[in-house]
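A protein chain is absent from this complex, but the other protein chains hold their places.
A, B, C, D and E are the chain letters, set down in written order, and residue numbers restart from 1 in every chain.
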Amino acid sequence: MQTHKAKRVEITIESVMETRLTTALIKAGVTGFTVLPVLGGSGRSGQWNREGQVSRAGGMVSVVCIIRPERLDGLLDAAFSMVDRHIGLVTVTDCEVLRAERF
Amino acid sequence: MQTHKAKRVEITIESVMETRLTTALIKAGVTGFTVLPVLGGSGRSGQWNREGQVSRAGGMVSVVCIIRPERLDGLLDAAFSMVDRHIGLVTVTDCEVLRAERF
Amino acid sequence: MQTHKAKRVEITIESVMETRLTTALIKAGVTGFTVLPVLGGSGRSGQWNREGQVSRAGGMVSVVCIIRPERLDGLLDAAFSMVDRHIGLVTVTDCEVLRAERF
Amino acid sequence: MDGILALAAENLLSPIILFFALGLLAAFAKSDLSIPEAIAKGMSIYLLFAIGFKGGASVADHGIDATLLMSLLLGVILSFVLPVIAFVLLRGMSRLDVTDAAAVAAHYGSISIVTFVAATSVISSAGLTSEGYMVAVAAVMEAPAILSALWIIARYGKAGAAMEEGLMREILLNGSIVLLVGSFLIGWVTGAEGMDRIAPFIVAPFQGVLCLFLLDMGLVAGRGLRSARAVLTPGLLLFGVVMPPIGAMLGLGAGLMLGLSTGGVVLFMTLCASASYIAVPAAMRVALPEANPSVYLTLSLGVTFPFNLTLGIPLYLAVASAVTGG
Amino acid sequence: MDGILALAAENLLSPIILFFALGLLAAFAKSDLSIPEAIAKGMSIYLLFAIGFKGGASVADHGIDATLLMSLLLGVILSFVLPVIAFVLLRGMSRLDVTDAAAVAAHYGSISIVTFVAATSVISSAGLTSEGYMVAVAAVMEAPAILSALWIIARYGKAGAAMEEGLMREILLNGSIVLLVGSFLIGWVTGAEGMDRIAPFIVAPFQGVLCLFLLDMGLVAGRGLRSARAVLTPGLLLFGVVMPPIGAMLGLGAGLMLGLSTGGVVLFMTLCASASYIAVPAAMRVALPEANPSVYLTLSLGVTFPFNLTLGIPLYLAVASAVTGG
Partner (left out) sequence: MDGILALAAENLLSPIILFFALGLLAAFAKSDLSIPEAIAKGMSIYLLFAIGFKGGASVADHGIDATLLMSLLLGVILSFVLPVIAFVLLRGMSRLDVTDAAAVAAHYGSISIVTFVAATSVISSAGLTSEGYMVAVAAVMEAPAILSALWIIARYGKAGAAMEEGLMREILLNGSIVLLVGSFLIGWVTGAEGMDRIAPFIVAPFQGVLCLFLLDMGLVAGRGLRSARAVLTPGLLLFGVVMPPIGAMLGLGAGLMLGLSTGGVVLFMTLCASASYIAVPAAMRVALPEANPSVYLTLSLGVTFPFNLTLGIPLYLAVASAVTGG
């Protein structure tokens, strides 16, 4: 089956920033993304867990974005401007996709 | 530690199609898969969010499948026949696994 | 934008082992991880589904860990000692990260 | 006429309508108010459980009515027929293609159980009762419309809309139907004694849960309307408020033919007037993935549901009262 | 004998049993009916909270019984002893290896709090009361069986089943025990006054919530049975319905020795007869990951739980009534 090279960008960020991030991504020309829930985690700012958050402020989500390689830089700039002051993580992986016309 | 080359296939698809997809995967000889929840997303058919679905029809899941490289084509054919008419996304990444005898 | 090579390790394991795994990871020098929920799956020990678990024993989670390549072996040893007797899956993918100073 | 207006006004100021309106407003204002998915699903399970059980217990109480079977049969027939009327109207009033029009038609042949619940609450406020088995009529009216729509497509549309193997079984055994019918039968079997045991759970707090549930419905409908208003052409909008009274007229005829109580007639009218937004959309995603979900969801949930809730039900009640003299 | 049958029949037609059966049927018929995980967990929290608090309030009301401590002690001893009996039976009746047999045995030494709740509901329907502290007995019987099973393995099985550091603490402080015991103590401390405040939440709606909870249990048990029926050899199946009455007989002896009320004896019998499917499976996944979960879960949840719910509890009630003359 015919596949096409693409980049898979995964941005883990505080829930409270989700809308701001996705708005920035759309502005940066991203055509789609998928948001995954995150149960908990650990990092420099300590360990946390979704069960046991009273606050909307707690919690993170993971935003996955598949894009053509040539659009990577624009996306990373947009993502970086978000995670810069905030807690968050950005990873990029090479991948292949079916139906490249969709990206 | 000894690792082995494999492919990580991630299929994001409407929840209502989940059982059909996994049945097709099993028929295509897949030995295992993992289903992850999806909170929301955006694409050509607009933006959506899990909280705020009355309908079973709403919502998507992400099915992750680790397979030996030589089985990739069979799996992609099975996956493609599912996402063809439906909303959905298929990505393939190279990865390494421990305990290759399990795949 | 400047990115840095890293490894993305994904360990799918029974929920009941989550704390033991993350404790082992921290002991192995991992500086952070993210825990994702898993809805269901299928493997050699059969098919299962989160809705329809009475038991805490049921259910799995997926622990994602981004590390510098040189730390991979220590992490895999720690992970392997956990999944060895237990149900579980370990995959490793190459990736790039922003802000490498954090890992 | 005055009576209708008074009735409509009273209905509009009931807590359930006001909470629905609060949800709509919060969605339009882009508030982040939301009910967790699990809680919303939990409340809908509660409502189905309660309404089913109460229906069954009421049948146990009043005995089987000779018209029970006839009501079920008429319900099935109407669910088959309504999509055809809806399809014809849609092709005339809008520019939807055959697939989209058939998909929308399926929704209007089927029913909305929450609209039904709201109607039971309105008729009981008006001091009326109804036949307990109307719950069973609601259940049998869920699925036939889907078959109708697929038949329409097979007849007028492109090929490829064949009924997928297993889909019919899936529709008939979907969770809502199983829970509603199961609770109905259990309520019937255990009767007054069973009712005594669980009444504090399913009777007293019912209205309160319904308020919260409608708050969520308002949020969902409002968000849907906001993001999908582009699909709402004037023709479609008109269809969304014209089709319910047409359905209701057929329901009125059926109810009178069966000799139902005034309350029962109102419920039959409401069933025919309401449009599905749970079972049918799911079936359409499987059987007709080409049909555009924002069209059918926006119409049934964003237009017809609020219409029935606010104006429709009081109207049906007024008409039924006038006609039956009840 | 007639009395037992009448009792069993009446029990079989109670809403809680019928909803359990509805869940089983829906699962067998592959309906997609399901209760969200969070709601199911929420209901189990409610049940533990309510049953614990009511037990404590009842102790506050009736005063501390001289037999309280003795009951706790006997409970612990029985939880240690029952796995040994179960293990011997299993090795005789089935072809399970030492590890699997010990894992199953641990489940039968421990208890199922939902079975206990169902029994309290049956005895109160029969007009009986029971000692409030039976809730505390239930709590102390959860864990010892796990130690027993690990000892069996250390003695008869391969090495490697050492008690992992921290596991015992985890078992003793698992959420269910903490909530049950905590609510019991708070009910005790706040007594009738506390009860007055929260009775409308924990008493009146209790039976209704229990119905929904058992619906979920039926769904889960049914899905488990469907996917794991292969592991159910005739020998295992037999064990699943023979072990409960054996346990119940020991519980009867203990209850009589302690001089408990008829209701209390029934509850003690039920505790001994029931098998865990929450705390013990979790502990087994950590301590004995080699043991096959589908064996122990299918047996305790798919066979013994329904057996106790439908036939077991009325049987224990009949026997206890006959023996105590209550």
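Quick note on the criterion: a residue touches a chain if its C-beta (ideal position, glycine included) is under 8 Å from a C-beta of that chain, and two chains touch if they have at least 3 such contacts.
Not measured: the values here are computed from a predicted model.
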item	value
Among the chains presented, those that the missing one touches	A, D, E
Of D:Lys30, D:Arg95, D:Arg169 or D:Arg229, the one touching the omitted chain in the full complex	D:Lys30
Option from D:Ile4, D:Val189 or D:Leu212 whose C-beta touches the chain left out	D:Leu212
From D:Val88, D:Ala204, D:Met257 or D:Ala322, residue that would touch the chain that is not displayed	D:Ala204
Interface residues of chain D (partner: the chain not displayed)	13-15, 18-19, 22, 25-26, 29-39, 42, 204-209, 211-212, 215
For chain A, the residues touching the chain missing from this view	14, 16-17, 20, 45-47, 49-58, 85-87
Where the unshown chain meets chain E, residue by residue	36-39, 41-42, 45-46, 49, 53, 169-170, 173-175, 178-179, 182-183, 186, 189-190, 194, 197-198, 200-202, 204-205
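Everything below uses one rule, namely that only the chains that are shown with their structure count from here on.
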item	value
Third chains touching both chain C and chain B	A
Chain whose Cα centroid lies at the greatest distance from that of chain A	E
Averaged-CA centre spacing for the pair chain E and chain A, given as whole angstrom	45
Per-residue multi-chain contacts in chain D, two or more chains	36-37, 174
Overlap residues in chain A, where contacts from two or more other chains coincide	36-37, 93-94
Chain-to-chain touches, reported pairwise for every pair that qualifies	A-B, A-C, B-C, B-D, C-E, D-E
